[in-house]
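Have a look at the structure below, then the notes.
Every protein chain but one is kept in place in this view of the complex.
Let's turn to chain A:
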Amino acid sequence: MRVNAALAFAACLAPIAAIFEDDAYHIDFHYALLGYPKPEATFFQKPYAASKASLLYTVSENGTIGAINPKDGALVWRSDQGISGNGHLRAGEDQDTVISAVGNRIAAWSASDGRIVWETSIDGAIAEDLEILEQEDGISNNDAKDAIVLVAHGSSGVKRLDGKTGRVKWTFEDTSGDTPFQVSSSPTTIYYIALHSPLLGGGSKIRVTSLSPITGKKLDSYTLSSEGEVYTKENILFAGANTAAPILAWTDKAYKVLKVNIIGTKGVSSFNTPASESIESIVLHAPRKVNSLPHFLAEYQTATGHSAEVYHVDLKKNAISQAYKLPLLQGKGTFATSTTDANVFFTRITSDEVSVVASVSDGVLGKWAVNGSPSLAGAYPVHGVAEVVVKGNSASAIRSAALFSNGQWALIRNSEIAWNRPEFLSGTVSAVWAQLPEEESLAQQLEEEHHQDVISAYIHRVQRHLRDLEHFPAWLQNLPNRILGSVTDQSGSSTIEEIQHDTFGFHKLVISATERGRLSALDVGSQGKIVWSIDLHQFAPGAVITRPSLKAFRGFVEVKDPGLTSPLFINSTTGSQVSLEHAHNQWLPNLDQETLVTYKLSEGELQGFLGTESTAQAVWTFTPPPGEKIVRYTARPAKDPVASIGKVLGDRRVLYKYLNPNLVLVTAVAEAGRRASVYLVDSASGQLLHTASHYGVDVSRSIPSTFSENWFSYSLTLDSTSKASRGYQLVVSELFESPLPDDRGPLGDSANSSTVLPMGEAAKPHVISQSFQIPEEISHMTVTQTRQGITSRELIVTLPSSNSIVGIPRGVIDPRRPVGRDATAQEQSEGLVKYAPMVLFDPKWHLNHKYEVAGIKDVITSESGLESTSLVFAYGKDIFGTRVAPSFTFDVLGKGFNKVQMLLTVAALFVGVLFVAPLVRRKQINSLWTVPQ
């Protein structure tokens, strides 16, 4: 019993760097994103036939398949197959699976939880289209419905896959050389639509081949003369899927004529589009269900407005006629189709209104004015899907999920915006911590005072304080709110002012840029709230932004992109463009004492130049040995404060750290020897300080590395063909000035040093390395940053296979851990434990706890206002932010601290004093006046 108690007590004492339960979901945030949903592959569907509620399924433009709960916008499941490409997603009626085709992979997923049912891949081709065979010979099949896949880009043809197993039932090979376009099915026939391009150029003909669903044999084939209009696939508007009367519609380049063909017939109906304004695009909306009415809607988008026409298909006469028109509305909007039994309803979604019409007549069944939301301000719906509840002759409820032009995917329930998902954040390629202008100016003023003499500095400070008094009334007004807020633990909304007046410095802005050229600012301190978001294309008309890179300056960020001729400068706090002749360089202030050397990787070698001119002759070059190729280099971070220049040993002697701001770690790989080498280079002189080679390395995998203070680490994937089995290694090396304690190496106590001078040759660091086996591959690593560098550091690694981010305490991967023996008492007092070759990622180290952080490309860290805490922001496909305290939050009260109790205690003591004071006074007086006995 006692032993147990003692063990439990010891367990409590052991340092555990974990996220506390009450901190989870408060200090961190996660955007589990899908990406921009594709219009034709987004739909509401019941996850199984008996289900009461439906889920919202989509495949995004980056190939992620997912299901969203329409109630709150939470992600139910998603699957990122790692293939970005044209994705397709279909669900059969009353099925419990959804079938996807992304790239060459076709898979069926359990609709309710995203478990994989079957999957198959097409060799040497890519799925171009996917349909579900709803009916066979007019009878609907209640078992797992089969899928029809159109393959292209390689061998083209049509395959029928078994709905239960994914086995190929038959294949129709198309050897004609036509460009496959789409498949469509009617209850009796499968139609394969291809574009037949003449050899001499010009317009294409549309060839429709009908196939037998049972055997896959070709039944018939005919060609539609569309050469006057159709040049590319984009000219074809619609090839009707699974309707009773599948239609094929195309238009000419100028959008003057709309031509519609009922698939299976040769007749083409031609309609003139509204001539009132120049049309910019036409979209056809038709119901997907087999038994719905054969009606469809043509949506016309002009530069300023949108209108629509509804057409009816007469199945008996094989004729198409216009039924009614929906008037032109100013402002952008979109339409969505929904069906109830056989009835078809069209929903018109604009930024301020949602209205429903039935396909049979133009009477408006329901109309809702949409209450605006700040996140959708100024945006218009691009495309959407809708579910309508119609009772009698009026629509009683509607919900529509629409993608807005600013990248928000929102659900409008009647007139409320129920939720919105910031899907535009997916695919972030660059992010920086913004530097706010105001906080910087205070630092600047302090710097100014530092350089003045005492009296003028004093006057300057008094003046500054007097100026600060103008904020005093506002501060005083805010005081009750702040006190209440701190007592009741409520943090208000985040505004720029709040970020500037943030005491703890947790509210930091991250500016992130996506591959689509959207720039957003997120407040990491308040659950990743989007402070502003802009499209960079508005500042650079005509440019195509694909790979933006950001750099933060005081008050603004600089955006560079290969598609931009000159960098853009964006204000960090407002998102507006600022014009600057030249960006003030953050390095320049120190240059009066230091010589600036710049280096870059060019032609397979690292070259150093004096100054910033690119034309100058290289002062040094670092070339790897023959056969090796430099894959990356890692420099010490620009801002890397070091609290102590030495490491105190257990016997109170000092090992001096080798602190050189110019160190750069170069990673090179050689394919031939399966060798990976790291070179530690002094980038001021180009001198090689240390080198290490690893053999049997899978050089095709990435070798992430990081550098901080006087240590660096990198991670390798060991090749499975080597003697040792495949595995992952983490190598940590620490640099000291001398192997001997209390010794500062050859440079001695000299305060100044230069590696260019001859003295440098002798001053190589003493390197201690240790390698650890780790259970998972690391795709990216970085180190926490704090204000002074007093707090111990944590190595933050990204694990792509388990979708997590782990913070490894520095003590665990200390290269000075004693090998092959237990640590002595002195080493124990340093916190060193016996070396163990395996470092298992403790579940408590996982920063993301229950979140699945997928597709992380990079993790950036920043200091906060508190020394104990470092801010972490991870981006890529998902966005994740948290804060870590590697040495615990020693400088802030924990959440468990009961402020109310403290205040009550103080109040009770005060009341007690009020009562006791007269008693004590009387006693003292009495004791003075009574004669001692």
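Everything that follows uses one rule, which is that contacts are C-beta pairs under 8 Å (C-beta built on N, C-alpha and C of every residue); 3 or more make two chains touch, one makes a residue touch a chain; residues count from 1.
Rule of thumb we're sticking to: contacts and distances are computed from a predicted model.
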{"item": "Hidden subunit of the complex - UniProt protein name among \"Pre-rRNA-processing protein RIX1\", \"Glucosidase 2 subunit beta\", \"ER membrane protein complex subunit 4\" or \"Ras-related protein Rab-14\"", "value": "\"ER membrane protein complex subunit 4\""}
{"item": "Touch criterion as defined above, residue of A:G555, A:G608 or A:G881 at the omitted chain", "value": "A:G608"}
{"item": "Which residue of A:S753, A:Q788 or A:N898 touches the chain not shown here", "value": "A:S753"}
{"item": "Sole residue of A:R652, A:R726 or A:K899 that reaches the chain not shown, by the stated touch rule", "value": "A:R652"}
{"item": "Contact with the hidden chain (one of A:S121, A:T232, A:N481 or A:T595)", "value": "A:T595"}
{"item": "Of A:S121, A:S225 or A:S644, the one touching the omitted chain in the full complex", "value": "A:S644"}
{"item": "For chain A, residues in touch with the removed chain", "value": "585, 587, 590-591, 593-600, 608, 612, 614, 633, 635, 638, 642, 644-646, 648-649, 651-654, 659-662, 664, 682-685, 741-742, 747, 749-756"}
